[in-house]
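Mind having a look at this structure? Questions to follow.
Partial complex: the chains shown occupy the same locations as in the complete assembly.
Every chain is named by a letter (A, B, C and D) in the order it is written, and numbering of its residues begins at 1.
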């Protein structure tokens, strides 16, 4: 069910400010693609255009095409609500709904479409999603406790469970481990490894070692100069990117000369 | 190190002491001012409560029977105002926070703020000369058709200057306050959770239900309470709009309407002298205590909300 | 000195008075006339106080003179605060206060009923209307008194004063004296509690409410009623509309109150007179001052201002239809009042 | 893990299915307007009927259509969107009506004489003016400002810079909040009671009015100054401390100048808030016809009280009542213009003089 994403000629604006310029890239299905680059170069911005979350920000808009499988997600008559159900997203800081239990958090997306979910179906979804997020065994005895009561790493996996419970085809992750300790980070990285058999995964990270560890493909974003828009400098197999990058600035970034 | 050089340090300390002292004194002034308000109202109010001069209670037997209809009217008018203003304010704040495009949101917010900038005498002028006559036919219709509801028992006032009209004017006046607080609270709802809801495929309204209202609840309550505080104390608009007697009735559209404490003070202050004025001050003390409690509760809720989040 | 003006001739300083709101327009006229002649003088007349407030303010010394719609008297039934005449005497250093009628005006019964422009009422009917006993304009009793009038089948909305008022006091005095059992309430400056009608603040408030409402009826100083029509009231066998002449006739047949000092012109108005052309619902409003003041400037100002108000000029200015529309004092009353006011002087 | 979810739980998905066309809201608007016109013509319900019918048609038709073509969730979303926008419209209606009324009734009164004459010796419909009230309002407001602004600013400095977290600061913060809720009439009564206690009954003086207004103004100044001081980045304070600058100099020379434009904005808004206050001034300043420039003795006319008293004398139909009503409207327009101008000025100050902190 995973789908590939084709991005062509994408310009991303905040109001009149061009934040990211002319991105052309194909993101493979059932693989992990990592996006790296210095702060402010537009990684998050780009990621959010892949499920039309960008336009949630007042004044934000895009030019260009993003094709998911065979559907242009910015096409006419496309409902952004549908796009977001199809392309799940996990954020930098874990954000379970504080008023809901673990159980309700996992079901939050499903409840939107189907108020009267049968109890048995609901249970099945919750178990499936939490198992998929490697969390089931840790929380199965306290499903009715608030989601906020979990540790940071558990919360983040809960958010991943919530995202996969609606069966998306793509999973976007924006620095999902940057707020986590080493052990939680390892747990989430393991999970990403497992998930890629079913999902197309795009992950933004500021940790190059992490990119090297989890991804097959890596895209490097950078600013041409301060005040200029960000752009995709290089997109390559991860192994190639971290050994023999094509661009000089990629090399400079990877070797830690800035950022 | 030059820490042995003592004299400039003393100079600095003096500057710091003076400045800090002035700042602290200014802060304490506020404590004193509020204590002063309470003290002077009590000192000048008590003679008006214990007096035996019957004219002080305008024909009523005691301070309590004089004040009770006023308290009733004050609360009734404020509650009507809140019932009208709250949904409107929440809606307006939602538009400004989540619905209107950015270019429009700012001027819309400004327009709502302008409502708060209109002086209350002008509301009074508008309410008495435009709104009340415009409402009168509606009241007549309500009295004709819905008189089985106690609120619309009728007979309808001939002038439209009823407690309901006063409530409407008050609603307009407290609306910007509640809207402003709602806007602030909505803006504070974590973008993280709003985006989480949207990313799950929620529509805008579902997002608001999932990620805005649960956070905003305590803030909304306190915003409404602050509006209540304002509505309880509003004076001139009510004084100018309401045609008051000392009735205690739930008939909102009739010609017999309870007055409010504040309006009663403004209207009868001039014609009262001596101990009669002390009685008015005592009713003011009652109003002060009521609004103090309401604001106290409201701020308490806000403070608790802040600690909780 | 508030207004900074100094006059080449005439009086200077600020005089604070207040009281009856019925006198407000007349006071404006007198103030204007007096201040024009004495550009250094400022007269403040606070009509917000109402008659009662004016008397109390005068008694406690915060006002130099007062306007009142009823004469000062001691009313022992109200306890210490009812002893107003005693208090006024004390305020004036043990001398009786000066009390002269200055403003006499009919109180009009005003109404706003489409198609009815010559309403005629007896005291009894009027009382029943305001006492909630007659609630429809086409009530048999009203129809009987107004043959041929197109009275609608609509509820009557009576309007009364919400504040304490000399107008109310005189109106209820009339009803109590002239309507007999139909008006079970006593004369009072506060409208009886429990009656249904609508209330409005001050004279203008009542006029405004009657004007803007429909099928309304109220009472107000005749000078303030504007375009509204006033009902004619039965006196003897005839119906009499309010007018300055009618008011003057009623005052002429009224008796001075017995046992008053010779600077006090208090009068009991005869509400039940059958004198042809007399209009009995009137208000006689007094100016109250002391015979002597501690301060020469104040004494001169009070004397000067009150003299002007009482003078033929002052009375005629107030009586102008465009102004207060009051009834000028009759020549002998005017002469008597002027003589009293002329005696005001500084305390020796 | 791809196929074990209960298949009934999620509807089949397509990104493009079943959307209302883009022009749907427009069409519904036109149809609703048509219905409104029809209803108002057929039943002669007038403009109010037109707006009511068209509005509710608009509110209901689009969600209904959406429910048929799209789905229940979207219909609900559209319904709520409509409702929420209409609350805003209803909220703004009174403002429009009020401004229109004040301008249409007040504008004809405004002329040079109206602004430069007093009401001294003015009777009936003669040309009078509000000069005395303008002067009074100016004096009372300036005095209130002189009392409130230093107290308010220093109090905010205490709360943000010195007291942060202390019991006293918490108590003051709380009381400032409560003080924002003091009814203006109570502030007036307080000032009156104060004057009575000090100077005896019946005292009227403009200074008392200024005290009452200060009570209303101080919390506004404190709150807005507080907000502005909070906005000054801690970076700047630390930068100054790290240079060995003592705290009070840091506040005086770094923090306050940085926050200055915001503070001025807040103060201007506070002035706008109290300049239209009526109730306390009715009690304490009273009313007079002429100019009084001595704030410590006798009544002083102010604009809001002038409006109130001319309104009270202006409800009848006599010549002078009509003239008074006109004066009330004229004065109301002047007052609104002053208040709005102050608000605009505040915004202007905030925009123009803000230090350029953007990077």
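The working rule: contacts are C-beta pairs under 8 Å (C-beta built on N, C-alpha and C of every residue); 3 or more make two chains touch, one makes a residue touch a chain.
For clarity, every value in this text was computed on a predicted model and none was experimentally measured.
Novice: Let me make sure I understand: only one instance per chain type is drawn. What is the full copy number of each type in the complex?
Specialist: Summing over the structure file, the composition is A x2, B x1, C x1, D x1.
Operating definition for what follows: only the chains that are shown with their structure count from here on.
Novice: Computing the C-alpha centre of each chain, which chain sits at the greatest distance from subunit B?
Specialist: If we average the C-alpha coordinates per chain, A ends up farthest from subunit B.
Novice: Compute the distance, rounded to whole Å, between the mean C-alpha positions of subunit A and subunit B.
Specialist: So the centroids are 47 Å from each other.
Novice: Roughly how far is subunit B from subunit C, going centre to centre by Cα mean, in whole Å?
Specialist: From the centre of subunit B to the centre of subunit C is 39 Å.
Novice: Indicate the residues of subunit B shared as contacts by at least two other chains.
Specialist: 203, 206, 270, 273-274
Novice: Give me the residues of subunit D that touch two or more other chains.
Specialist: 73-74, 201-202, 315
Novice: Mind listing the subunit C positions that touch subunit D in their complex?
Specialist: Of all residues in subunit C, those touching subunit D are 2-4, 14, 24-25, 28-29, 31-32, 35-36, 42, 44, 46, 48, 57, 60, 62, 200-205, 207-209, 211, 220, 223-228, 322-323.
Novice: What does subunit B use to touch subunit D in their complex?
Specialist: For this pair, the touching residues of subunit B are 12, 15-16, 18-20, 22-31, 33-34, 36-37, 40-41, 43-45, 87-92, 94-96, 99, 108, 110-115, 117-126, 128-130, 172, 175, 179, 203-206, 208, 226, 229-230, 232-236, 239-240, 262, 265-266, 269-270, 273-274, 277, 280-281, 284, 287-288, 291-292, 294-296, 298-299, 303.
Novice: Spell out the part of subunit D that touches subunit C in their complex, as residue ranges.
Specialist: For subunit D paired with subunit C, touching residues are 120-124, 201-202, 286-294, 298-299, 309, 312-322.
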